[in-house]
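Okay, so here's the structure we're looking at.
The complex is shown incomplete by one protein chain, all other protein chains being positioned as in the whole.
Let's turn to chain A:
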Amino acid sequence: MADTTLTPGTRRAQLAEFWFYFSENRGAVIALVVFVLVLLAAIAAPILAAHGPDVQFRDALLAKPMTDTAHGHFWLGTDAVGRDILSRLLFGARYSLFVGFFVVVLALSVGVILGLLAGWFGGWVDTVIMRVMDVILAFPSLLLALVFVAVLGPGLINAMIAIAVVYQPHFARLTRAAVMGEKNKDYVMAAQVAGAGNMRLMFITVLPNCLAPLIVQGTMSFSNAILDVAALGFLGMGAQPPTPEWGTMLSEAREFILRAWWVVTFPGLAILITVLAINLMGDGLRDALDPKLKRS
């Protein structure tokens, strides 16, 4: 093993150990590469895309993939109003990745704070918070998100907030369980005796030791958020046309499914590849972070 020479405990050694276990999972490494490519595509969309996402070529409606026209080569064809699908997909990557990131950050921060409070203080604080979480979890997530969007009004931002609201109970539950497991351990007691306040104990002493399950849940929520926001877009309640969001693109393409397969196929494929890559990375993360599975 290459990492035996490093002194254990330092951040670099931890990172090396993490990479050692992560890279053992070949699928996860391939997924990481795919994810980085999607990320680069999103960042470089204005450079990579041959056309603007909203530019319509009225003389090239529903052009088949790989067609040459007066406007250039359409690798993945055009949609019903003559927009280049590849360009739209490249710009769409920005929305999907942003959506996943935003939802996870929002759900994670709210969920972690609620979970910390519930787990640390217990008693009625715990009861109230966890009962509210139970109520949110009683509804199917997509349905509750749909209703939230109906309240807030359709749109990408509202869809993201709705999804974050329905995801955060998972983070709250995980954090609470982890905190309850940690809070009676000696190191916490020691910090308490040394005079650390509640805030310090919660956020600096206990929280870092509860991170592993949260990171795994975070990747899962990242991919689920992309799927659910695309689903809302598909139902007409997420991003509104002409936004090149992948789910919204699918929704616009629905009426052409039996005439122009490419309009439907590529946006969905983009969602599938991105979500699959994130889920595969999640599997790798779990293997690398879950000490039970480590064979050392």
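Quick notes on this structure:
Rule of thumb we're sticking to: a residue touches a chain if its C-beta (ideal position, glycine included) is under 8 Å from a C-beta of that chain, and two chains touch if they have at least 3 such contacts; residues count from 1.
Just so it is clear, contacts and distances are computed from a predicted model.
A chain of the complex is left out here; the name its UniProt entry carries, from "Acyl-CoA/acyl-ACP dehydrogenase", "Quinol oxidase subunit 3", "Peptide ABC transporter permease" or "Multiple sugar transport system ATP-binding protein", is "Peptide ABC transporter permease". Shown as candidates are A:115, A:218 or A:267; the residue that touches the absent chain is A:267. Residue-wise, the contact with the chain that is not shown comes from A:135, picked out of A:105, A:135, A:157 or A:190. Residues touching the missing chain, restricted to chain A, are 27, 131-132, 134-135, 138-143, 146-147, 150-151, 153, 223, 227, 230-231, 234-237, 247, 250, 254, 257-258, 261, 264-265, 267-268, 271-272, 275-276, 279-280, 283 (touch as defined at the top).
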